Structures are given as C-alpha cells and as structure tokens.
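The structure follows.
One protein chain omitted, others in place.
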Amino acid sequence: MARSGPSAGTPLASAQPGPAQPGPAQLRSPGDVAQVLVRQPPLPLGTLRGAWLIAAKDLRIEARSRSGFHQVLPFGGIVLVLFALALDPDRGLLARVSPGLFWLAVLLSSLLAVSRSVALEAGQATRDALRLSGLSGASIFLGKVGAASVALLALTLVLGTGAVLLYDVNVRGFAVLAAASLPAVVGLAAAGIFYGALCSGVRSRETLLPILLLPAVTPVLLGATRAFESAVAGVPGEAWSWVELLVAFAIAYLAGGAAAFGALLEDA
Amino acid sequence: MSRIATAVLGLTSLLALGVLAVLGLVVAPPDAFQGDAQRLMYVHVPAAWVAYMAFLVTSVCSGFHLASARGSLRYDRVAGASAEVGVVFIALTLALGSLWGRPVWGVWWVWDARLVTTAVLLFLYLGYLALRRVPATPQVRARRCAVAALAAFVDVPIVHFSVTWWRTLHQEGTVFNAAHDPKIGGVMALTLLVGVVAFVLVYLYLLERRYRVAVLEDRLEGLATLAALAERRESGASDGEALDAELGSGARR
Partner (left out) sequence: MVWLLADALSGNLVYFRTVSEAVAEREAATATEDTGRFRLAGAVVAGSVVPVPGGVRFDVTDGKARASVLHRGDPPELFKDGVPVVCEGSWEGSRFVSDRIMIKHGADYVPPSVPGPSS
C-alpha cells in the first residue's frame, strides 16, 4: 500500500499531518477497507486515549449483543447453584466457604468473558485494522482489559448478591469487599487478556485458555477469598495485606501484558 | 551432539545413578530423627533443583528467542525440550515428596505454601506444553510459547523462597537457607552432591534426546507440507485437464 504525503484530495484526509488515507483506487486489502470504514487516519494516539477507544468499542459491542448478559451471567449463576447442590446446603457449611465458592464462580465465568473478548478480534480484517490504526499494543491491551474489567465487575456484583442470598451469608466490612474486588477483577482481566492473546486464532481456544489462565490466577483466588473471608468474619483488618497482593498482581499483569501485547498482535 | 557423545552421556548418567543408589541406600547413615525414610531426600531434592534449572534454561532460551531478530527456531526447540524434561522432574519431585511425607509427617499432602506453589508450577508448565502443541506456524507458536514461559517462570523463585517467606510444614532449606549455613555434612552431604550430579547428567541426556526429536518433528512437518503441496499441484493439474476437456467439448458445441 503506497503512502505518499498528505493528500488533501481524499475526503478522509485528516487535518493533522500523517500518512495518507488510501483513496478508493488503492483499496487492496481488507485492512484498507477496514481503515476506510473506521474513518480513522493512522494517528499516533496517546496510550490512554487509544485504550479508551478500544474499551468503548468493546463495551459498545457488548451492549448491542448482550452475550455477556445472556451467557456469562447465567453460567456464573448455575455454578453457584451447583456448588450448593454438591455441598449439602443444610449443614451450615455453605456460609463459611461462600467466599471461596463465589470467587471460584467468578473465575470460571471469567474464562467465558475473556474468551468472548478475544473472539472480538478474531477476524483477519479486524486484526489488520487494529494494526493499521496506529494504536500501540499497550493501548489496545489496556483498552481490552478495561472493557473486560467492567464486564467482570458487573458480574461480581450480580453473582455476589446471588451468593449472599443463596448461601445465607452475613456480610460486614463492605469497604474491604470493594477494596478487594477491584484489583482482583482488574488482575483477572489483565491475566485473561494476556493469555487470551496467546490462544487467539486457535481452534482449541476453549480448552487451551483454562489450562493457561487458571494456574496463573491462583494468587487472585487466594487473595480475594481470604480478603472476603476476613470481611465476612468481621475482622477486616487482616484483609489489607491480601488487598496489597491483589494490587501487586494486577500491576504485574497490566505491565507485562502492555509490554508484550504489541509483539503478540504482530503474529497470525 | 554426535551419536557417540550422546551414548557416553547416557552411560555416564546411568553410572552416576548407580553410584547414587549405592550411596543413598547403603552407605549413607539413616537420619537420627527420621530414620530410613530420609533417604528419599537424596532423590527428592536433586529432582527439585534440576526442575528449577530446566525451567531456567527454558526462560533463558525463550528470552534469547524473543531477542533474536533472525527467527531461528533453535532456541525455541531447546526451550520446549527443557520445559518438557522440567515437567517430568517437578512431577517426580511432588511424587517423591509425597512418599517421603507419609512416613515422616504422617500425611501424603498438605496445603502449605511450598506444596501449593510447586503444584501451581507444574500446572503452569503443563499449560506451556499444551501451548506448544497448538497448530500454528512455527514462528508464531515459538513467540507465544516464549512469552508464556517467561510468565510461568515467575513462580520458580516463589517456590524456592516459600519456606522462608511463610510458615510451612515443609522444612526450610537445608543447603540454601536464610542463615547461609548448610545443615548437612559428611557422607550425607556427599550423597546429596552425587545425587545432584547424577540428576543433572540425566537432565542433559534427556534434553539432548528431546531436542533431537524436536528437530526430526520439524523436519517431518516440513516434509508433510511439501508432500501436501505436491499432491495439490498434481490434482490441480488433472483438474485442469478435465476442465480443458469440458470446455473443449463445450466450444465444439
């Protein structure tokens, strides 16, 4: 695709200097088409602004298709129910182990949510459009993580309410619950998108993603569960070091994923 | 590595294992507290250390692969082979540790930090091995595996320091401990050293063999692709003839 200086003739030329838009006569690949459709000249956007665009795109798609609402949420719900059936709900055990069961349900549901987020970029034209858009790998990663975090946060709220009701839990220490949930969800999303990128374009993604993601997020499961247990038991003071662990995990995967994502996008 | 060198390596490692067996089972004295069950230490500890080493080799090779612009797959093959051998050794570590724990601790397994992080390490690299089997072009697969290997290696220092950072049932390091004061001596220390040497030799032998298999696998994949292309070309040629025949008859009409 030839790129000359800014060509004011094309209706899509931006006001800022940069590589020219391909005119209609130069459409030679799906990437060209995608770029024209996206109406976005390849600008070197700042990382955060690019991330915001990607996050907004993902969330908009989600809002229109509502697959998360129709598939991921019911999955989480049925997992909560299955746990209760497996563990004999009448023996008072459920309330004590409810934080663990809740976070296990969130973890398993996040597999679906992440898989869905990665599938959004599955088309070849979409990947080309992303690469040609001039957005850095870091901003695409952060954008996808942002959207996935919002989805997982909503999931956490709904499943959490469900768990409290189904498992008859006495909840105290809401500040701790909130302080723990946020980094846990962000960490889950970041690790999920990171490993999801490693599995993208692969037919066996549904079986590969769990075996990659689940061992890696054991710190999140540990930290979030223990923090929630402290909150439920009414001794929120102990939870703060777990919250620190969750924050450290989230930062680690955000940084690592942002650094590696550019290289990973280049393939396939 | 030449055939002779590999054979020598294999025989030497077998010999070393034999020496270890004699030392560990017969010559070394039983522990004053644990008795004969303690002899499992001479295989459990070297297996763990060699597993760490194998995963370190995987990470270093993965790093070199990502850093090299040439796209040669040699580092990738070594990384994959080393990870596979490492998984075997870490599984062996868990099994031997469990066998040792039953008579001494009284239980087969506990959920303390050392055992949990080691189990997670096993699963992290099982995931890496699953990623290696994904059908993709070798370059893509190599790059993704390299990234996954580097992410997985983070657990190795956590496993090693788990007994220092947290309270565990598993004892603290005998040789590598916070006080830098090895708590073993004499024949027992010698046996442990022999164990480490033997297991390193076994690792190198297995690594070499697995690398050779990887080279052959890649060659086979290349041959299969060529064969498929040739077949397609042939069938394409015969299709073309049939098409010509049809068009020819159509033109005649």
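The letters A and B name the chains in turn, as written, and every chain counts its residues from 1.
Rule of thumb we're sticking to: a contact is a pair of C-beta atoms (placed from the backbone, for glycine too) under 8 Å apart; a residue touches a chain by one contact, two chains touch by 3 or more.
Remember, it's a predicted structure, so these values are computed and weren't measured experimentally.
Peer 1: For the chain left out of this view, which of B:K183, B:R219 or B:R233 touches it?
Peer 2: The one listed residue touching the chain not shown is B:K183.
Peer 1: Of the listed residues B:A7, B:V107, B:V213 or B:L247, which contacts the missing chain in the full complex?
Peer 2: B:V107
Peer 1: Across the whole complex, list the residues on subunit B that are touched by the chain not included here.
Peer 2: These residues of subunit B touch the chain that is not shown: 29-35, 38, 41, 103-107, 110, 112-113, 165-169, 171-174, 177, 183-184, 186-188.
Just so it is clear, only the chains that are shown with their structure count from here on.
Peer 1: Quick one: report the Å distance separating subunit A from subunit B, using the average Cα coordinate of each chain.
Peer 2: For subunit A versus subunit B, the centre distance works out to 31 Å.
Peer 1: Using the touch rule from the top, collect the residues of subunit B that touch subunit A in their complex.
Peer 2: Going through subunit B, the ones touching subunit A are 66, 116, 120, 123-124, 126-127, 130-131, 134-137, 139-140, 143-144, 147-148, 151-152, 154.
Peer 1: Show which residues of subunit A lie in contact with subunit B when the two form their complex.
Peer 2: 194-195, 198-199, 201-204, 208, 211-212, 214-216, 218, 252, 256, 260, 263-264, 267-268
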